[in-house]
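Note that this complex is displayed minus one protein chain, with the remaining chains in position.
In order of appearance the chains are A and B, and numbering begins at 1 in each one.
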Amino acid sequence: MMRRQTILKELRQANPLVHCITNIVVANFQANGLLALGASPIMADSLEEAADVAALSSCTLLNIGTLNPLTVDAMIAAGKSASANGRPLILDPVGAGATAFRKQTIVHLLDSLDFTLIRGNAGEIAAIAGVAWQAKGVDVGSGDADITDAAKQVARQNSCLVAVTGETDIVTDGERVIRISGGHELMSLITGSGCLLSAVAGAFLATDSSDALHSVAECLASYKKSGEIAAEQSFGPGDFSMNFLNTLHSIEAQDVTDDQFHYVQEVHS
Amino acid sequence: MMRRQTILKELRQANPLVHCITNIVVANFQANGLLALGASPIMADSLEEAADVAALSSCTLLNIGTLNPLTVDAMIAAGKSASANGRPLILDPVGAGATAFRKQTIVHLLDSLDFTLIRGNAGEIAAIAGVAWQAKGVDVGSGDADITDAAKQVARQNSCLVAVTGETDIVTDGERVIRISGGHELMSLITGSGCLLSAVAGAFLATDSSDALHSVAECLASYKKSGEIAAEQSFGPGDFSMNFLNTLHSIEAQDVTDDQFHYVQEVHS
Partner (left out) sequence: MMRRQTILKELRQANPLVHCITNIVVANFQANGLLALGASPIMADSLEEAADVAALSSCTLLNIGTLNPLTVDAMIAAGKSASANGRPLILDPVGAGATAFRKQTIVHLLDSLDFTLIRGNAGEIAAIAGVAWQAKGVDVGSGDADITDAAKQVARQNSCLVAVTGETDIVTDGERVIRISGGHELMSLITGSGCLLSAVAGAFLATDSSDALHSVAECLASYKKSGEIAAEQSFGPGDFSMNFLNTLHSIEAQDVTDDQFHYVQEVHS
């Protein structure tokens, strides 16, 4: 397996338009992060235009962070439009296990739509897999499940990629697994670092979906490295946000290092 | 009366989950402020899950900054759930006197729910008390009412704490009054400094409600001191926001000083 190190450069040339149906907490940070990276954001969550916006965008991200019933209808319309137009469709299942409403919504979204990628933290992916995991609100929890197995199960059941992000990231297509190291703990002290990552993954997939697993892996590694670089310049979470946006703007593929990628040997693949 | 100087440390150990039904302007800053301090945010304002989220959270904050009728129903459900589960419930009556809709909503919320704390600026608390005060939109106004009397009246009528924040802060349980000094005028030049304070007060109350009046006083003093420290490092409101988040992350109880607390002798208590 070889890394594709030119995706970031191509992304900045292509300037993909990332359609986000997202939450009120992170919309600003997502938009600024996409602009800083070299993509363009469009946030449109009304049923009246969700399908049209998905059709004109390079990819669509559905984020359930501040969910309400109207938004779910818009998500279904946008998701169907994205797939009908051959665009990557990403799910960010924020707080997946927290309430019955979120659980039901995720079942509804997974039943109705064909996702390219689901990106969440360990608690969220465990909740989708239906395995035990100690979740606490929308933050990462800790538990006993083998999260790699849970991710592979969710990937196989939904015929999509699954990325689990945390101290170490995992991305799997249900068979192959790549672990990505790097990053910094300050990333968990700002809101929306995971939400923005899902949008950035959409931009990477929109740029190159020929080998989607490796596109996501390259995205995860670039994002973790941006966090490391930004953390070196930061005193706390306040200036880290700012330095992280600066770094998304300035990072180049060569800043990402091969030792961030760990290709897991799979017995059954 | 003795200050409890260990609340901040305990808060960071307990990492309380603060449920915010809040407005689109400050949701991001509130979430980042809670994370910086050592708490966790969950913003969920849909009727379908508001009660569930309140039940799993350490406290619930209702902020009426960008109010609509759907949100009011969610606020009622969340507030009842928080109280039924023994969790602190905080009201931030943003722009309380500005429109008939806000006045009616506040009457409805106060009639339906049992708040632990109401935190507002002088104009907002005066509006709830029904006394004259020159309010201008959602910003602090100036007027003739004795704001301490208004705060005590609101506290007694609603059997809760009332905090009035501004150049000097006041917190009262209807009898006892503590004035808190400190802070910096830059705090009034960034949006959401009051809204975030209400969320932070929820985190303090969730950590220690054994002497709720003093928990809120310690919160107000810590917040004002964070503003002072951040202002010393800032050129204007832009970098003040960033430095304030950094300071919420780094401030320790010993940074707060006894001379910030002014215990008002009460004739009738």
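Everything that follows uses one rule, which is that a residue touches a chain if its C-beta (ideal position, glycine included) is under 8 Å from a C-beta of that chain, and two chains touch if they have at least 3 such contacts.
Being a predicted model, the structure only gives us computed values, none of them experimental.
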Check your understanding: Which residue from B:P16, B:G65, B:G123 or B:G202 sits in contact with the chain not drawn here?
Key -> B:G65
Point to revise | Sole residue of A:A126, A:V164 or A:L245 that reaches the chain not shown, by the stated touch rule | key: A:L245
Point to revise | Residue touching the undisplayed chain, where the options are B:R102, B:R119, B:R176 or B:H249 | key: B:R102
Review point. Which subunit A residues would touch the chain omitted from the figure, given the whole complex?
Key: 17, 24, 27-28, 31-32, 35-36, 40-46, 48-49, 52-53, 56-57, 70, 241-247, 249-250
Practice item. Go through subunit B and note every residue touching the omitted chain. Key: 23-29, 65-69, 95, 98-102, 136-139, 189-192, 235-239, 241-242
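We adopt the following convention: only the chains that are shown with their structure count from here on.
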Review point. For subunit A and subunit B, what's the span in angstrom between their mean Cα positions?
Key: 34
